[in-house]
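In this view, the complex is presented without one of its protein chains, the others remaining in place.
To keep things simple, chains are lettered A, B, C, D and E as they appear, and every chain counts its residues starting from 1.
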Amino acid sequence: MRILILTPIKGKVDDTRRKEILEELSELVTPDVELDLKSLDHGATTIESFYDEYIGAADMIEKGLEAERAGYNAVVINCFMNPALNPLRELLNIPVIGAGEAALSLASVLGDFFSILDPDPPPRSYSHKIVSSLGLSNKLRSVRYLGLGVSGLSGRFEDVLGLMISEAKRAVEEDGAHVIVLGCTGMRRYSKKLSEEMNKYGVPVIEPLSAAINLAVSIVRLGLSHSKLSYPNPLKDVEKENVV
Amino acid sequence: MRILILTPIKGKVDDTRRKEILEELSELVTPDVELDLKSLDHGATTIESFYDEYIGAADMIEKGLEAERAGYNAVVINCFMNPALNPLRELLNIPVIGAGEAALSLASVLGDFFSILDPDPPPRSYSHKIVSSLGLSNKLRSVRYLGLGVSGLSGRFEDVLGLMISEAKRAVEEDGAHVIVLGCTGMRRYSKKLSEEMNKYGVPVIEPLSAAINLAVSIVRLGLSHSKLSYPNPLKDVEKENVV
Amino acid sequence: MRILILTPIKGKVDDTRRKEILEELSELVTPDVELDLKSLDHGATTIESFYDEYIGAADMIEKGLEAERAGYNAVVINCFMNPALNPLRELLNIPVIGAGEAALSLASVLGDFFSILDPDPPPRSYSHKIVSSLGLSNKLRSVRYLGLGVSGLSGRFEDVLGLMISEAKRAVEEDGAHVIVLGCTGMRRYSKKLSEEMNKYGVPVIEPLSAAINLAVSIVRLGLSHSKLSYPNPLKDVEKENVV
Amino acid sequence: MRILILTPIKGKVDDTRRKEILEELSELVTPDVELDLKSLDHGATTIESFYDEYIGAADMIEKGLEAERAGYNAVVINCFMNPALNPLRELLNIPVIGAGEAALSLASVLGDFFSILDPDPPPRSYSHKIVSSLGLSNKLRSVRYLGLGVSGLSGRFEDVLGLMISEAKRAVEEDGAHVIVLGCTGMRRYSKKLSEEMNKYGVPVIEPLSAAINLAVSIVRLGLSHSKLSYPNPLKDVEKENVV
Amino acid sequence: MRILILTPIKGKVDDTRRKEILEELSELVTPDVELDLKSLDHGATTIESFYDEYIGAADMIEKGLEAERAGYNAVVINCFMNPALNPLRELLNIPVIGAGEAALSLASVLGDFFSILDPDPPPRSYSHKIVSSLGLSNKLRSVRYLGLGVSGLSGRFEDVLGLMISEAKRAVEEDGAHVIVLGCTGMRRYSKKLSEEMNKYGVPVIEPLSAAINLAVSIVRLGLSHSKLSYPNPLKDVEKENVV
Partner (left out) sequence: MRILILTPIKGKVDDTRRKEILEELSELVTPDVELDLKSLDHGATTIESFYDEYIGAADMIEKGLEAERAGYNAVVINCFMNPALNPLRELLNIPVIGAGEAALSLASVLGDFFSILDPDPPPRSYSHKIVSSLGLSNKLRSVRYLGLGVSGLSGRFEDVLGLMISEAKRAVEEDGAHVIVLGCTGMRRYSKKLSEEMNKYGVPVIEPLSAAINLAVSIVRLGLSHSKLSYPNPLKDVEKENVV
């Protein structure tokens, strides 16, 4: 089984780092799952607005189409905001899974209430919009803002981790969260340490990219894909004349 | 006051037709409102999928930015699906109004329950998704599908009108609708006749483009625009390094 | 176009003040819109309870009927609580718009989350009830209470304004509001100054009466009115015998 | 314990009939509960619109105030539409219970889904509005319209009963109702026969006036009343100056 | 009328205490209502988890079946968590009422917003789950935790009462509650004193067992029971072969 992880931002990942990432991720799946990782030739450098999403959409779509042609079994969108999820599902027959939707779907199975750690400063509502579009607002206890921005996540490890732990604890103690969802796949490197800390309280921490890869694998193993009634193949311009 | 109506599809409207349309629309506003109409250089020929929306997004964004620079006071998106509404609101300070959101917001003021006439065949859920994203699902009684496709709307006037009247009546009688919302700005030419027919039952018919123009005019007159906390200006790539 | 603004409280507004108010409001509309302002002969002195609403209802209804007979094109109810909105819509064919519903409908278009400034002390739930009756509870972040009462709004300008600014900022910073809605048309004189202050944060401030007048004008220009299926004409007593 | 049943329509009930009604209703309560029945001096002849409600409101309020002064322990509003419930709760400290709210609250305890038999023709939405104001829309399966009007309920007993049985069965079989709620206290005389019929299917039939009387008795026995934070005593005009 | 109060925990109540309890409860009902009280032979010592509920379920079911055979008219489950409510309703034709559901249903009639006093420490979500299963989440303002555990409720009277008063006041002042619901029938002995205190603010305090007994009495007097379509009689194993 081959799964393409599509990172919706531009920028070459150098081969060493790319290999490293794939090795880390491969630990989450069985050897029969071959993971691959691509980022965009044209797009924003981070996804922190709808505009950022739209800038890279054309290239996302192209790379998604290529993936299907190249025989990949599924595409995973490596971003909590699930950019280009809808058009990719329309265009492709293989499953397309967004990291944010996978994380939130899993969170809602594992506990009654969750909070999201958001890299950006308040009062951003992107996280709220994603939760709401999935119909899960009644389980959202709070969005906790780190105020670092996505690029700030690559700051000093101990500082960022300390902030994440402190906000996760406040989400549990002050807001009543039972599950913590990382609101950006850029937080993955803190995931293990944060999990260890929160496990003391019995609180699962969900890393979106890992959740999405596993969901994609499951869907492929089950022989399923998204409904073509919810995501019908777009008509080509010539076909639009003759709908009925 | 100058308002740009942005049609999210490609294709030159010839000058005669363009003038005609603007004359029709100008009847809905006072002489101090100057309307202008632009379509895209790059985009799909109709908006019947999320893919169609994304194809034209880059050009939509460019034309929106131009409009603000050129001193327009508001931009109206001439499509029920509100394509590129979110990124345009992020980028612009002048109000941006989508035809679908304006129509549904007005419908929810004018009556308890509404139904949407959708040009496409069942079981498309684009109309449901728009209603749901506005939080108005509890007022939606049904989506009635014409099964013509957007291009089919330019069929024989009497045939299309007859179908629309028949589906609107079924929405009222079978589904309990109190208001009819046209689910495509391409239905505008049938709007007057359908209204006359439905007025007999006390049922308002809402044409989305007209609703959006009037909402945009209102917002400009009130000196308002969308919240910049809901639609913050996207950071440029260089700014992303320094969020805090 | 002639629009009657109906203030649901008793008390003669002297002619100078009345002229002043109408001049202020006329700046929000084009010269073809003629505004008129009436208050009640019988009613409460403020609307701060359902009881206050019911005291003036008979006179509201009478004045609404007169307005339609006198050829007005729409009636605007000058109160956030929308008193007598339902029976007036049943009795009249011309549009009837409540200030509260217009403000909240506009707020839900302009941003993701709003808070209301309520003139009364906590824990009044009138504002919550109005939001809930419009199906917009998921967008309400908080009701911020001024604790002045409606009559307290005519206190020292700087004091009241200061309190409003401070509560509006807390709504944004502590409660996550993206839009501020004035919860009483008696706050209109603070509207401009508060807007200036909140604009610094990109937060729109919605004044209900202005919103309602503009919504009424839009509906008239579109040739629409409320659905007669949602607000059927009440039967006269003699007609009730013969429904079928 | 003394409970006043307040019928929100005008018209003298002759003493024989009044006694008869009170005897029937007294069978539902213990001998220590003294029931009394009053209708209005000024009001509509039926409650089939918000206008009808408002016409009688002043007299409802007056009679409610009298009841408290006269030492009644509770007031029951004898109408599914709960007219004047809000202002009466504001003005009175003794419990005030509306027939519609009591019926729907009980229905939601007894089963998963209910349907309402509405005396009026479709597509009236008064029943929907009452359900929605109580937050119970997710349990409403359908409103089944008899199309008789309130006055039509006093038609030939067998005809009306037959229609009610037939619509109640369709609510169960076609709409999935598990409980039937009578949507008008004017249906009380059919309640027993309809119950017998629906009991065959295990479907409870809820008569609103009986439900309301029993709820009022319970609340009095528990020493409770409505929250004065939800229904604060209206300020007198002189008090409004000094809120803080 | 005979009503069995079924306490879902094991443990003999000595006869003196049992008599005392029944005398206290009998003050809430008329002399024609005979109350009886049983606890379990097999079960947990308190109900503070779903596990606790399941341990006693078999005995609950047996005692419920006995009660119907013995001619009781209703069964009341003496626990806020409503343990075994669903299977008992399936098995019995006489009404079965849970203390938690009765309390919350009454709370939602008496005011706009309620808070629950929960005996356990945060962040337990049992109270939230019960509210949510009844569809009343939009009226829940907060769960206030006493952190004592159920057994801690039998601590020093003044200490426990003081804590309850302090948390109830915070629910009103900080969370906006208009009604206080006791989240455990073990709080009954504090109910009167707490009510007296909260009455000063116009805030009703609802004791679940009292609410449930009165609801059961009402349902019996009305000749009603739960819908057998919502709670169909379970098939015996031999019957399962022949459903159609």
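As a convention for this text, a residue touches a chain if its C-beta (ideal position, glycine included) is under 8 Å from a C-beta of that chain, and two chains touch if they have at least 3 such contacts.
No experiment lies behind these values; they were computed from the predicted model shown.
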Under the definition given at the start, what are the shown partners of the omitted chain? A, B, D, E
In the complete assembly, which of B:2, B:129 or B:189 touches the absent chain? B:129
Out of A:128, A:178 or A:240, point to the residue that touches the absent chain in the complete complex. A:178
Touching the missing chain, which residues of chain A? 28-30, 32, 97, 101-102, 105-106, 108-113, 134-136, 138-139, 172, 178-179, 195, 201-204, 206-207, 210-211, 214-215, 217-219, 221-232
Touch list for chain E against the chain that is not drawn: 44-46, 48-55, 57-58, 61, 84, 86-87, 90-91, 120-121, 123-125, 133, 147-152, 229-230, 232, 234-235, 237, 240-244
For chain D, residues in touch with the removed chain: 112-113, 138, 172, 176, 178
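Here, only the chains that are shown with their structure count from here on.
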Output for shared partners of chain D and chain E reads C
Going by CA means, which chain is nearest the middle of everything shown? C
Counting only Cα atoms for the centres, state how far chain C is from chain D in Å. 31
What whole-Å value do you get for the distance between chain A and chain E if each is reduced to the mean of its CA atoms? 43
Using the touch rule from the top of the page, what residues of chain A touch 2 or more other chains? 123, 125
Thinking of each chain as a vertex joined to the chains it touches, would you call that graph a line, ring, star, complete, or other? other
